[in-house]
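Have a look at the structure below before the remarks.
Heads up, this is only part of the complex; the chains shown haven't been moved.
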Amino acid sequence: MMDPVILFFVLGITAGLLRSELRLPAAVYEFVTIVLLLAIGLKGGIELAKQPLGQLLPQMVAVVALGFVLALLAFPILRKLGRLQRADAASIAAHYGSVSVGTYAVAVAYLGSRQVSFEEHMPLLLVLMEVPAIIVGIILARGVSRSTRWGSVVHEVFLGKGIVLLLGGLFIGWAAGPVGVEPLEPLFMDLFKGILALFLLEMGLITAAQLTGLRRYGVFLVGFGIAMPLFSSVLGIATAWMLGLSLGGTVILATLAASASYIAVPAAMRISVPEANPTLSLAAALGVTFPFNVLIGIPIYHAMAAWALG
Amino acid sequence: MNSYPKKLLTIVTEAALESTLIREIDRSGAHGYTVTDARGKGDHGVRDAGWPASANIRVEVVCDAETARSLAALLHDRYYQDYAMILFIADVEVLRPEKF
């Protein structure tokens, strides 16, 4: 049976496609996003408090490398097969090398309702995996030219809303520990699924709007938006296997690899690679890959991970 | 009370450009600006403000004709091609010309 939070996503898409009057105010979107990001960070931080950071170093290095690799692999495909312009290919590659927090949250909910446990420090890997693809994207678009203002790129990337809230949550969870965070749980843990449901309702409305972009730019993006996550998830599972992650952890890492960013990367690309057309990358990442992962992908990655680890 | 002619430059563009735009305005010699949140439609399609990537801002700058001209030209050259953006200039009268 489908997780009810997914049904909220379906409701949002349906309402959007039927051109319903339903619109959520921007402030509600922001509120819901902020709570989700902080909640994910807090959960990861609590776990970090329990184990020496040094032990996690191999995993941290591996996911950063994975982020670089995914972006670098996506680029030639977009350029050659998709015949996209350099800037567009670089920007889309950055979206797919990076990760989507919403998809991560759905995977967590999916595993939760199937009582599959996973390494709880995953939010740390999530944060780490957001960044490398952005750098790859900028370099692919621009070359390592002197004119790139890396100072402002770093600012844009590390001080964007997403990373500040995730890192902040991680840090607070780590500093306060499980007992300290307890009084915050009614908001950040108990309401998590309800807030996620509202978030997915909004994502459904947004996804529906992106489909216009798709209609204009044809079948290649649809194919890429489905094939790329499938391919990335295999790399993710392989990485997880090398790192010795549990079944749950493997599903999460596969999902992270398969997911395409729609918070940090679009904002960074808009400033650093302005000549890339955001309609293309958002149509692929939000119009195709997000619904694919949320509706079909995660169960597939679960099956593949079970097969690989079994 | 006397009033003095100035120009009102209005810019409608992507919300993502806000801090960049403000830096340009600060550098242009204008003494201030006003920003409101907006949505709209233009060559770059519908921007419905449902989430940050599709939100617009509407920025107003009251300044002298020279600054308005040069700021408009600079924004046009640097941002028109890559961003959803429109610019227009109107005549206004102000009471305290030294403020602008």
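First chain written, first letter: the chains are A and B, and each begins at residue 1.
Everything that follows uses one rule, which is that a residue touches a chain if its C-beta (ideal position, glycine included) is under 8 Å from a C-beta of that chain, and two chains touch if they have at least 3 such contacts.
All of these numbers come straight from a predicted model, not from anything done at the bench.
Can you tell me how many copies of each labelled chain are present in the full complex, written as a formula?
A x3, B x3
Simple rule for what comes next: only the chains that are shown with their structure count from here on.
Measuring from the mean C-alpha position of subunit A to the mean C-alpha position of subunit B, what distance in angstrom results?
One centre to the other, that is 34 Å.
Which bits of subunit A are touching subunit B when the two form their complex?
Contacts found on subunit A: 23-24, 26, 29, 202, 205-206, 209, 212-213, 262, 266-267, 270-271, 274-275, 278-279, 282.
Could you pull out which subunit B residues touch subunit A in their complex?
Answer in residue numbers: 14, 16-17, 20, 37, 44-46, 48-55, 79, 81-83.
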